[in-house]
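Note that one protein chain of the assembly has been removed; the remaining protein chains are unaltered in position.
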Amino acid sequence: MKIVVMIKQVPDAEEIFIDPVKFTLNRSQARGIINPSDENALEAALRIKEAVGGEITIISMGPPQAENAIIECMGRGADRGILITDRVFAAADTYATSLTLAAAIKKLGEFDLIFAGESTTDSGTGHVGPGVAEFLGIDQVTYTINTKIEGEMLIGERELEDGIEVVSARPPLLVTVMINANIPRHSSLRKKVDAIRKGIEKWDHDTLSLPPDWVGLKGSPTLVGALKIPEERKRASKIIKLEEIPDLVNELVKNGVISTGGD
Amino acid sequence: MEIEEKLALLNYKTDKSYEHITVNPNICETCPDHFCTFACPAKCYTLIEGKLNFKYEDCVECGTCIVACSHGSVSWSNPKGGHGVKYKFG
Partner (left out) sequence: MSEFDAIVVGGGPAGSSSAIKRASSGLNVLLVERSDPPGSKNVSGGILWGKDLSAIVPDWEKNAPLERYITAKGTGFLTTDSMISIDFRSKKLEASKTGYSVLRAKLDQFLANKAKSSGATLVTGVTVDKLAFDGDRVIGVQQDGDTITSDVVILAEGANPRVAIDSGVRKPIDDQDIAIGIKQVIRLPESTINERFNLRGNQGFAGEYVLGFLQGTVKAGAFMYTNKDTISLGIVVNMSGLRENNSTYSFNIMEQFASHPFIQPYIEGGKVEEYSAHLVCEGGINSVPKLSGNGYMIAGDSAGLTFSNGLVIQGMNYAISSGIAAAETAIAAKAKNNYSSDFLSSYDTNLSANYVLKDMNTFRGIENVTWSNLMHKAVPGIAENVLFRMFNETGQPKEHLSSILMDSIRESKYSKSDLIIEAYRALRRL
């Protein structure tokens, strides 16, 4: 089974704080970690590899420092690592990121499964996994907490608001994995030493040969107009006694906050 | 400032699959001193209704408790896989 796992290095959310004066997020002290649900995605992929055999390729887009995150994944059992890194990819929104990652996966050739974390802690859109599936024209199984292969099919348990849905889908597929879906394993010294020796592959804009205005900021239709902290809305409050409840109900009906129904 | 507030400042990457320190409750039950509760700088050892309670999640991995416990109850290993406390200043 050929498996791709998409990971992203994100600033550790535990180390981001809100600037007490400017009310902006200060990331200057935050160190890079693997996006938490991406660790769960890798673990899900490793379990499938252990069950049915196969090869796992890690793909990540980001600055050169993201190499450490990829080596860590290889230390846990991934076979190959590719870092897509180029200044022209910088400032990409989720559309351009999905497109770039999809192009990279296409370049890899055949694949059966693509795993991705459900969303990242630094932007939290949850767009990129599904976006890659759309650009590649494949089916997707999202919000999984458990996945396994039965015959030719992937069986995925999806955690939805009103329960768990079990689906069966035929690869090639993209699967997104929920945070806490599993407990990620530790990397091993043997595998990490081997990973460092093997090294990772670095792909840039030339490797992917995408039109320049499809990638990075140019390829990003999302424009951030402004950022602001919503003003705190003062809510009216008053303490009422038990015997005043009928009056309160009448007042709420009168003001249209609640309706009596019926008529 | 309370110790609990100080510990709340720390970034821990807690390993849910592995407790790096374990205590032997049979030994702790008959312990005459419970010195661990005074020695541990991260208040991981507390007495609740006379019984020793230990939580590894707040541990800052100093190693005080393995020296402090003279009754052989504490077994101490390093956390694995980069888990545990993650200092910003050190």
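Order of writing sets the chain letters: A and B. Residues in each chain are counted from 1.
Keep in mind that, in the parts below, a residue touches a chain if its C-beta (ideal position, glycine included) is under 8 Å from a C-beta of that chain, and two chains touch if they have at least 3 such contacts.
This is a predicted model, so every value here is computed, not measured.
Contact with the undisplayed chain is limited, among A:L189, A:L242 or A:V257, to A:L189.
Touch with the chain that is not drawn comes from one residue among A:K2, A:R31, A:R47 or A:R80, which is A:R31.
The omitted chain makes contact with just one of the residues A:G75, A:P171 or A:G216: A:G75. On the side of subunit B, touch with the chain left out of the figure occurs at residues 1, 3, 6-7, 9-10, 33, 35, 37-43, 60-64, 66-68, 70, 76-82, 84-90. Take subunit A: the residues that touch the chain left off the picture are 31, 68, 72, 75, 186-190, 192-193, 196-197.
Just so it is clear, only the chains that are shown with their structure count from here on.
One finds 34 Å separating the Cα centroids of subunit A and subunit B.
Residues of subunit B that touch subunit A in their complex: 11, 16-17, 80-83, 86, 88. For subunit A in complex with subunit B, the residues that touch the partner chain are 12, 14-15, 29, 31, 183, 185-187.
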